[in-house]
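As you look at this complex, bear in mind that one protein chain is not there, while each of the others sits in place.
Order of writing sets the labels: A, B and C. Residues in every chain begin at 1.
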Amino acid sequence: MLDLVWLVVVVPLVSGLGLLVWGKEGDRVGHLVGTVASAVAFVIGLVAFVQLLGRPEDDRSVAGTLFTWISSGPFHVDMAYRFDPLSALFVLLVTGVGTLIHVYSIGYMAHDERRRRFFAYLNLFVAAMLTLVLADDYLVLFLGWEGVGLASYLLIGFWQHKPSAAAAAKKAFVLNRVGDVGMALAIMLMFAQLGTSSIQAVNATVAGQASESVATALGLLLLLGACGKSAQVPLQAWLLDAMEGPTPVSALIHAATMVTAGVYLVVRSNGIFDAAPVAQTAVVVVGLVTLLAGAGIGCTKDDIKKALAGSTMSQIGYMMLAAGLGPAGYAFAIFHLVTHGFFKANMFLGAGSVMHGMSDDVDMRHYGALRRAMPVTFATFGLGYLAIIGFPGFSGFFSKDRIIEAAFGESFWVGLAALLGAGVTAFYMTRLMVMTFTSPKRWLDDVHPHESPRVMTVPLVVLAALSVLGGVLVLGGWIEHWLEPVVGHTEHHELAVPAWGMSIIVTAVVAVGVALAWSTYTRSPIAGTAPADADVSVLTRAGRHELYGNAVNDTLVVRPTRHLTRVLVFLDARLVDGLVRGLADRLGDTSQFLRTPQTGYVRSYALSILVGSLVVVLALLAVTLA
Amino acid sequence: MTAFWIVAPVVVVAALGLLFARKAVHAALSVAVVMVGLAVLYAAQGAPFLFAVQIIVYTGAIMMLFLFVLMLVGVESRESLTETIRGQRLAATVAGLGFGFVLVTAVGQTTLGPVTGLRSANEDGNVYGLAALMFGPYVVAMQLTAALLVTAVLGAMVLAHREALTPRRSQAEIARDRMAEYAATGRHPGNPPTPGVFARHNAVDTPAPLPDGSPAADSVSPSIVARGQLRDGFDDDIHVVSRQLRREDDEDEPRRGSGAVGRDGEPRRGSGAVGREEDE
Amino acid sequence: MNEYLTLSMILFTIGAVGVLVRRNAIVVFMCVELMLNATNLALVTFSRQHGTLDGQIAAFFVMVVAAAEVVVGLAIIVSIYSTRRTTSVDDASLLKL
Partner (left out) sequence: MILSVLAATPLVGALVVTLMPRTAAAARTVKVVALAASLVALALALYVTARFDVAAGGYQLTEQHEWIGPLGVHYALGVNGIGLTLVLLTTVLVPIVLLAAWADRLPAARSVNSYLAWMLVLEALAIGVFCATDAFLFYVLFEATLIPIYFLIGSYGGAGRTYAAVKFLIYNLVGGLLMLASIVGLYVVTARAGDPTYLLSDLSGLDVGTTTERLLFLGFMAAFAIKAPLFPFHTWLPDAAGTATPATSVLMVSIIDKVGTFGMLRWCLELFPGASEWASPVVIMLAVVSILYGALLAIGQDDVRRLVAFTSVSHFGFIILGIFTFTHTATAGSTLYMFNHGLSTAALFLVTGMMVARRGSASISDFGGVQKVAPVLSGILLLAGLSSLSLPGLAPFVSEFMVLAGTFTRSVPAAVLATLGIVLAALYILIMYQRTMTGPLQPEVEHLRDLDHREVAALAPAVVLIVGLGFFPQPLLDLVNPAVDEVVSHVGVGDPAPRTPADLDGISFSGSYAPMSELTDTEGGH
């Protein structure tokens, strides 16, 4: 099965393409085909994973080349894949969570007439994401990278009739493209400097021979790509808008898998980043800033999905932070990525379930007291909640704890900021829980909340279980050990405080956050409509406006581009084309001028003949006499 | 040389007349003068055959053709001497003077060497010499000129010919149309009255009198009217004639009375009056 | 000899200027004839200068061509006159649109 691991890409790809070209007849079974394809991919991945597990530790990497993709002179790219411990984890995460979300979508999209196409897109996404994580060449990775971007574009804009959805999809794609410029330039730099884009070769060479400046340039360019894909500052603006997509999409793409591709990229390129301290620092800074920014946004949004999206940003910030810490953090970045994939998918699907029951209302101020109405959703969501805030024993507890620990190992201030983030996370998640499930009900008139069908709750239960149990991966240092062939040995810094002490501190901070939120949102009743901007603090206002990310983009990029475009269109017509047309006009004028002696009177012509002959005679005389 | 100094000024003056004559006829006459003058100069230069041809062909044939066309077009047509093309006259004058000056200067500055003269060439007579050349080396050219002349004649015929656009009308049709027109507009169907019925001299310029004694305007040619040569003193003529008659016969009263009767009632000669009576 | 040639030149120039300034097509035609005659004079003069009759032959041909030209030209004038009632060359200015 290990040699056939590439089938994991092919199955959903074929299924997705098939579903797209299948006519209306496919509508009845399309969703089943899609789900089965995803499940088959999961099974293949699982078997391959088990086989990999069965191999000796130094042989846990299977590489292969499907075919030569591009080969021309010095430029050679193979369609090469590599199934190693890191890829294996991702394959399982993508296909596993992916399959659950496929199942969930059967229920969630039951009433959508274009459900077949939705599943086709989901399958395409799975295929592209698997390409991304299985690629053994940066260009192949880029293929998957853009593939998930396309799938994301299609799925965000799935409800195309909504202008906001279409705009959000376009925004996501374009901002991702900005990041892709970095990716593309990084790959070009690899070719120019190293003559290859094979991930293995590049990382090995950069680590050993290339100059640090090259490594730094590569690292920063890859970081730009990662920022785009993972919605990190400064390319974060698309993620909140991306919530226009159907909720399963938000869960799969914009929480569990695609947005974490940036983290994957950094971890995968550990050879480059290890050789480029400057780039690592940049990763840490980006991660920290995003962590806090996302948390801030999560605290202020009333839209349940956007609050969760802010949280996603923040959690990816954690991962980025960890990845930027170098060998000390790679394993934990991936660990947090996996656990986050579980609990965030769980909560997004829970949010979807809530919206499903609340007639697609996303405003938490219209929720409240859903605990009774949706017991399963509440229970699963609650478990996810406990996981994300880092309740001891839950998966998030382990993963976040390790990152904070590693951050303190790097620098006290970084650690402190990460710790603060944990507190804020607890605050906004508690706020979300309170507003949605426990506080008095504030439902709108014709809303009748009800529990979702079984097909939707089963994935919730499974994911909730995973959220709770995800922590086992770290027991006995398993994940560090497992990833060692890929990311190298995980270094442990000696901290002033012992590990259990650190855990207590973190838990305490989290408890403070929970308590703060609880007291804030249970003491006074929650208003049915949000207070006006003028009535809230500066920080809240900033959070509501997504820290003015859109405004900044608008002022710095969008509007100048629009003006430039307009000016250029004007100049093209007036100046460039105007020059040409002006030339033509001048020619016409000259002709008109030359035309004036042509009176049409025969006597004028006769006169010119006489003058002409006079000239000829004079010339003849001049020639003869000279 | 004497001939030249006599003829040359005449020729130049006549040529200038071509430039300044307002009437085309005068221009044609000056050209005729130039041509005759040139014929003389040909003769003076040992070209008697050309002298004859110049007189016969140019002055005789071509100039007559010109005059004939002038007659067709209208002898009295005058050309307004104001220039219509801006600057044309000035430019023409300047260019002409410059051209002439350059040519004359160039010729004046040239020395041609001794004149060979045509004595040896005209040994057998000018006409024999010409004929030997024309039917010798130039025979093809001469044949071509023959073709050219024939072509020119045909060309002139084609150009001057006007295609009949309507079928030729029979006499009966013409008569019917005339009557129809008379019924419609009252235009007289017959011939217009002839002039000079009551004339004392060249009668073409005197209109015929109608039965009431007034002049019939359409009895004289319009061109006479246009030239202002119409003699409209119709009543004066009658007066003069009656005075002469009175001198011959003192008792003129009864004659004048009968004349009056004749004017009012009696049919008089003149197709107009007859026609009018018939129609009534 | 030069005086004959000079006369020829003067006549030619007068003819040329006449073509330029006169507007009656018939007069213009006469001016052209004048120019032809001027050349004829020069030809005859050169004939005497060189002592051969070729110049006279040439002059003779010129006359023939002139005759042909006059015939056609006058026919054109007549036909133009019959359609347009004018013989002014300025009225036929269709060389320009």
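Basically, contacts are C-beta pairs under 8 Å (C-beta built on N, C-alpha and C of every residue); 3 or more make two chains touch, one makes a residue touch a chain.
Values in this document were obtained by computation on a predicted structure and should not be read as measured data.
Note that the undisplayed chain, when the full complex is considered, contacts A.
Across the interface with the omitted chain, chain A contributes residues 2-3, 20, 58-76, 78-80, 82, 84, 139, 142-143, 145-147, 150, 153, 157, 160-163, 165-167, 169-170, 173-174, 177-178, 180-181, 184-185, 187-189, 191-196, 198, 200-202, 204-205, 209-211, 214, 485, 561, 564-566, 568-569, 572, 576-577, 580, 584.
Simple rule for what comes next: only the chains that are shown with their structure count from here on.
Two chains share more touching C-beta pairs than any other pair, namely B-C.
Within chain B, contacts with two or more other chains are made by residues 85, 88, 91-92, 95-96, 99, 103. Within chain C, residues 16, 20-21, 23, 90 each touch two or more of the remaining chains.
On the chain A side of its complex with chain B, the touching residues are 599, 601, 603-604, 607, 610-611, 613-614, 617-618, 621.
In the complex of the two chains, the chain C residues touching chain B come out as 1-7, 9-18, 20-24, 26-27, 29-31, 33-34, 37, 40-41, 44-45, 47-54, 56-57, 59-61, 63-72, 74-79, 81-82, 87-88, 90.
Taken in their complex, chain B has these residues touching chain C: 4, 8, 11-12, 15-16, 18-19, 21, 24, 27-28, 31, 34-35, 38, 41-42, 45-47, 49-50, 53-54, 57-58, 61-62, 65-66, 69-70, 72-73, 77, 79, 83-85, 88-89, 91-93, 95-97, 99-100, 103-104, 107-108, 110, 112, 115-118, 120-122, 126, 129-130, 133-134, 138, 141-142, 145, 148-149, 151-153, 155-157, 159-160, 162.
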